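Have a look at this one.
For this depiction, one protein chain was excluded, whereas all remaining protein chains were kept in their positions.
Chain lettering (A, B and C) follows the sequence in which the chains are written, and residue indices restart at 1 in each chain.
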Amino acid sequence: MAVRVGVLGATGAVGQRLIQLLDPHPKFELAALTASDSSAGKTYRQAAKWRVDSPIPADVAEMTVQATEPDAIPNDIDLLFSSLPSSVGAAVEPGFCEAGYVVSSNSSNGRMDDDVPLVIPEINAEHLDLLEVQRDERGWDGALIKNPNCSTITFVPTLAALTEFGLEKVHVSTLQAVSGAGYDGVSSMEIIDNAIPYIGSEEDKLETESRKLLGEFDGASLTHNDVAVSASCNRIPTIDGHLENVWVETEAELDAAAAAEAMEAFPSLDLHSSPDPLIHVFDEPDRPQPRMDRTVGGGMAIAAGGMQETPFGLQYNCLAHNTIRGAAGASVLNGELLAENGYL
Amino acid sequence: MAVRVGVLGATGAVGQRLIQLLDPHPKFELAALTASDSSAGKTYRQAAKWRVDSPIPADVAEMTVQATEPDAIPNDIDLLFSSLPSSVGAAVEPGFCEAGYVVSSNSSNGRMDDDVPLVIPEINAEHLDLLEVQRDERGWDGALIKNPNCSTITFVPTLAALTEFGLEKVHVSTLQAVSGAGYDGVSSMEIIDNAIPYIGSEEDKLETESRKLLGEFDGASLTHNDVAVSASCNRIPTIDGHLENVWVETEAELDAAAAAEAMEAFPSLDLHSSPDPLIHVFDEPDRPQPRMDRTVGGGMAIAAGGMQETPFGLQYNCLAHNTIRGAAGASVLNGELLAENGYL
Amino acid sequence: MAVRVGVLGATGAVGQRLIQLLDPHPKFELAALTASDSSAGKTYRQAAKWRVDSPIPADVAEMTVQATEPDAIPNDIDLLFSSLPSSVGAAVEPGFCEAGYVVSSNSSNGRMDDDVPLVIPEINAEHLDLLEVQRDERGWDGALIKNPNCSTITFVPTLAALTEFGLEKVHVSTLQAVSGAGYDGVSSMEIIDNAIPYIGSEEDKLETESRKLLGEFDGASLTHNDVAVSASCNRIPTIDGHLENVWVETEAELDAAAAAEAMEAFPSLDLHSSPDPLIHVFDEPDRPQPRMDRTVGGGMAIAAGGMQETPFGLQYNCLAHNTIRGAAGASVLNGELLAENGYL
Partner (left out) sequence: MAVRVGVLGATGAVGQRLIQLLDPHPKFELAALTASDSSAGKTYRQAAKWRVDSPIPADVAEMTVQATEPDAIPNDIDLLFSSLPSSVGAAVEPGFCEAGYVVSSNSSNGRMDDDVPLVIPEINAEHLDLLEVQRDERGWDGALIKNPNCSTITFVPTLAALTEFGLEKVHVSTLQAVSGAGYDGVSSMEIIDNAIPYIGSEEDKLETESRKLLGEFDGASLTHNDVAVSASCNRIPTIDGHLENVWVETEAELDAAAAAEAMEAFPSLDLHSSPDPLIHVFDEPDRPQPRMDRTVGGGMAIAAGGMQETPFGLQYNCLAHNTIRGAAGASVLNGELLAENGYL
């Protein structure tokens, strides 16, 4: 009865996290792994430079890695998780969908396409039905669903908890971990005793993805939320966990206590990977902190704290584990939502 | 002809930087060092756990440390630099001023007092004459001048360069180095692979000191600037150099090029420690960075970059060396201003 | 049927790890917590600055902290774990033993005393019976057992696995994590982008404790092993996990394969906290690494690798989690050994 799943791009940093999460998963059974042509034919142990801090699962280690092509993987796979580089994702994901596969993708390509649902299940599960539009338009048997960028996932749940107050303006400054750039993304000479106030195209992702996630789907098309977001992104010397400073201005008055209460009360979902509570609110003003709090809720919760009123609305901080909630876990959770809603 | 100077609180992190800057200074001659009673009577080498990355100057090493009391230091000292803990500063600085000493202090006590000039020479040298008011009111022969907090000094020069556009609102997020908290201020277990989104009372300093610095002195009293500032402060694992993300909203239209031009054109002063240019503007979007750029202008310049227009005004980043321009060098420069203006 | 246990010095870094390990322990029930007088009377949540990366256990958080005195804790406690500073340990541990308590202590005081068993259960469980000698000599109803220093625990199991080859000389260079010095032991300004080639009295601990651990107990007295050990200790910027480079010269010929085999085959014990295998041997030459491998065996295993023959005997590397296997877990395991052997 288990859903048979595969991972496209299984050897990279997010691919490794996917395997760490899928191996013990109660409903998903890992049945296919793909990577670049140079890895095809090797065992996973040979192909992957395993970097996750738990041992490589013994059975996965001996699986044979396939090329990233629809013909290379078994027909009876119900669901594919994709953590391909975005250029590769753009080139090959549509082919898998056309061949009938349902793909839950973490890759950034196509996220802003009108007929591609960009989903955080606890926030906008109803956008999933955009897949009907997608299948109509593209003539696919399969389907393509995306999760947002790691830095977007970190702050959007806290905004969603405040929508009742009428979101108007958001300033967000990020302090992002090096794992967000992939295994070789940031050299040690760049970041030890340093910070980099720029991450290419990251600011645009926070600004546009957040509006799509908080948008309204009327069954036919999606209207983006009109909250104005301005982001400034920084890389700092942390391994995992993106920390964000947020200022939010709202139509209705919003004080610190009301914001904390709204976040704590924001509901999680009855899906295996959705933590309860979704948003963990700290009382201590110096929390959340990346190393201390990135694993709250098994790495799937959002940590928040430091709410205070300012002349420009409410200021607070939030944090999420960027390769779990912000990437691999986000794709897995979308897979669970697809299964729950009969899309497999 | 040299000005004979002393350092109050000479053994701490800022005290050591003061000595590093004063020892080769062409106009100041180091003639007295004080510390806590437990250090009094020791040589400086014995009393200080020297941590600056250049050797302790040989002559200073053998100076005898005195107690931090007016009676303990020579009468012929013209100028005292103070890097005392603020509670100690509040208790003893007035006594030195009453005893006739002119004190250029980095300690946070008294910075916001109406009759205490809070000065960055290139920004508001004209506030120095508030000392006349101070002497009148307090009956001192000496005088007390303050430099701002390190995180305030980092962004205020960039704002000063933009005043012609009419400053309205400023959001600032800081990524601050551990040296800002003093030698034992941040434990390694707190900060390795981590960030802390809270620095006690730091946000208030950015918000209030900036308005005083940018205020108008009419010869009798000081009117604070009415720009609204909201700060969010973070500690990150860097040794030196505070990096800040700034959004500024102005009355007049302000584009990225105009902002860069205004900053580059902002004048420095003809004082020994004032760098030219005062603000170094980078073209590369990923600069300034703490480790790469904190020593620009000998650690006395402000580095800026990343100007971009947003829906909420201009966004940019700035950086300064927090223990040089942000502390010891700021006090030394104020000392040079005092000498230049006949206050010694 | 659970053993009721207490923790002396419960608020420090090792004390927190003890609580993290004892709270879910199947055989031990946490019934008392002590700390310094200033903490006595507070709840544990109030008294401890909790720094472990899992939440403070809810029931422990509300326990009342007692003063560290025999009269302050319940009579029905069967076993006390001590993580007191060594000067405090020296002053108060004997009083608890005299009052009838069995104390499993991580503090360094008394470790080298002739009648105090210094024990790593998998290595020298038979030394436990030195407690008979201790009780005879000291007239105690209670008992005092010690575990070694964290850096000693890291390499001694690998030496024990090689004793059959006849240990002669050992050179060991350590790369130690900051948590080994306690929460405030190493300031961030000391260690970011740095290493410190000196840890006070640490080298002596490796050199002398290892000989006692590998010694022979004949039922009446203990003869230390005569292997000659020379250590050089360094602090590096890692949070947890001590890495050590070892050269060992043996009477019998010892090649890399034989060493790896002997380590892998070294038996663990049938105690709750003893991992199987005790020594995890890596094939990859670049392992073990602190961040990747410190949690092998739940933080209770020793990781080893890099065996190679040199002109001076065998060279290899080993690693252990310094606050789990090297401190809190070591004390807990000694407690399990005491329970198993009827000493409670």
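As a convention for this text, a residue touches a chain if its C-beta (ideal position, glycine included) is under 8 Å from a C-beta of that chain, and two chains touch if they have at least 3 such contacts.
Since we're looking at a predicted model, the values are computed, not measured.
Of the listed residues C:P55, C:P74, C:G100 or C:P197, the one in contact with the hidden chain in the full complex is C:P197. Only one residue in the set B:A47, B:L80 or B:I239 touches the chain that does not appear here, and it is B:I239. The residue from C:P117, C:P148, C:P237 or C:G326 that touches the chain not shown here is C:P237. Within the full complex, the residue among B:D193, B:E249 or B:E336 touching the omitted chain is B:D193. Contact with the omitted chain, checked across A:D78, A:E93, A:E122 or A:E190, is made by A:E190. Along subunit B, the points of touch with the absent chain fall at residues 51, 53-55, 192-193, 239, 291-292, 295-296. Although one chain is hidden here, its contacts on subunit A can still be listed: residues 13, 51, 178-179, 183-193, 237-239. For subunit C, the residues touching the chain absent from view are 169, 171, 173, 175, 192-198, 228, 230, 232, 234, 236-239, 243, 245, 247, 285-292, 305-306, 310-312, 315, 317.
One rule holds in what follows: only the chains that are shown with their structure count from here on.
Seen from the C-alpha centroid of subunit C, the farthest chain centroid is that of B. Mean C-alpha position of subunit A lies 40 Å from that of subunit C. Between the Cα centres of subunit A and subunit B there is a gap of 42 Å.
Annotation for subunit B: residues 192-193, 237-239 touch two or more other chains.
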